[in-house]
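Everything on this sheet refers to the single structure shown next.
Every protein chain except one is present and positioned as in the full complex.
Which chain is which? They are A, B and C, in the order written, and residues in each are numbered from 1.
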């Protein structure tokens, strides 16, 4: 984190434009909370209409912000004119997703010409208290061309 | 599929009640399309407000219906007074999630007293054409008690 | 299974040569049990020197034959002059790996120009009895060139 040098000097602008096109982010109320080379954070407030049957945030919603955080983290290190697609991911849920707010952070573990491997985590935040909720290990694919 | 005998005779009613409590299902417009012992299907229409940056259904939304399909498939084989939580899952995305409609199906591979392993898949449906979009392998946890 | 048409007419010979170069297969006593387009089976006898602390086959050994079965299944559908590398896999262990013999089978779910997605499973075999031991979901990478 912080040890990567992006090859796309406008990576942050391109990332913010791509984030704005992810309509699901608006639908669930997620927003970009941090952007750095190889590292992206996304924030989400708890909402009653995003839950599973026990009233916690649904695992799929937790995964949605994790996937975007990891995918965009990979994107920060890609050359200009690249697109990013998710190849696959694995998520472990280590505590119920309850809390006032959730922070997903994705970071690049190993960037590659075609495939980039990322780790991500989501924490629940209640005032001062922060609790790990989920862990992701993901593979992202670089699409070439505009 | 079809070879499992549920121990909870009211499993379908309990499942439909739990599904109705998953507010995210209403938010994204997902609905139960099939319920059988060890097998659950969930349907979702494409919507412009559920997409990623290329206009396809976001991977997290694909995962949301897959997770519920697998979790509820596990639930059909649990004793009465059980709850179900997702331990972890892994999803491979094998084609862009574009199409008019999406069908997630989850099925139990191996039920267990505490842990149940499921496989799931999502297909995109356009008229007569059906295309595999994503594959899940998941572990579900049985909570005991009401 | 059986619905794939290999583009490399000598795929079986190339696969058997590559298998023979996997020295770990000889070390643990694994052998090719079946080869078809998009489908490969590997057999392993139980041995006392391949176990974990309870006397079952070690998860890593189960994974070793699963990985080769899935990797070679992907290889059967690749053009001539291709090599195959494992990008990633996920394995669920659903029963203790005890038995006289183990059969790993790998099959292609979706072949691709660069990435191929496979499913695999290992069963333990004791005379007439067959029991599912492990499930794999894997991504394989095609190396171009000789």
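Here is the rule we go by: contacts are C-beta pairs under 8 Å (C-beta built on N, C-alpha and C of every residue); 3 or more make two chains touch, one makes a residue touch a chain.
As the structure is a computational prediction, the values presented were derived from the model and not from experiment.
*Asks:* Which of A:85, A:109 or A:125 touches the chain that is not shown?
*Replies:* A:109
*Asks:* From the listed residues C:8, C:68, C:105 or C:119, report the one that touches the chain absent from this view.
*Replies:* C:68
*Asks:* Under the stated touch rule, tell me which residues of subunit C contact the chain that is not displayed.
*Replies:* 18-19, 21-24, 26-27, 48-55, 58-61, 63-68, 83, 85-93, 96
*Asks:* Contacts of subunit B with the missing chain: which residues?
*Replies:* 87-88, 90, 114-115, 139, 141
*Asks:* Take the complete complex as the reference. Which residues in subunit A touch the chain that isn't displayed?
*Replies:* Spelled out for subunit A, the touching residues are 90, 92, 94-95, 109-110, 112, 117, 119, 132, 135, 137, 139.
Keep in mind that, in the parts below, only the chains that are shown with their structure count from here on.
*Asks:* How would you label the subunit B and subunit C contact, same or different, if same means the shared numbers make up over half of all numbers there?
*Replies:* same
*Asks:* I'd like the Å distance between the centres of subunit A and subunit C, where a centre is the mean of that chain's Cα atoms.
*Replies:* 33
*Asks:* Could you grab the centroid distance between subunit B and subunit C? Build each centroid from C-alpha atoms only and quote it in angstrom.
*Replies:* 28
*Asks:* If I count partner chains per residue in subunit C, which residues reach a count of at least 2?
*Replies:* In subunit C, the residues touching two or more other chains are 90, 139.
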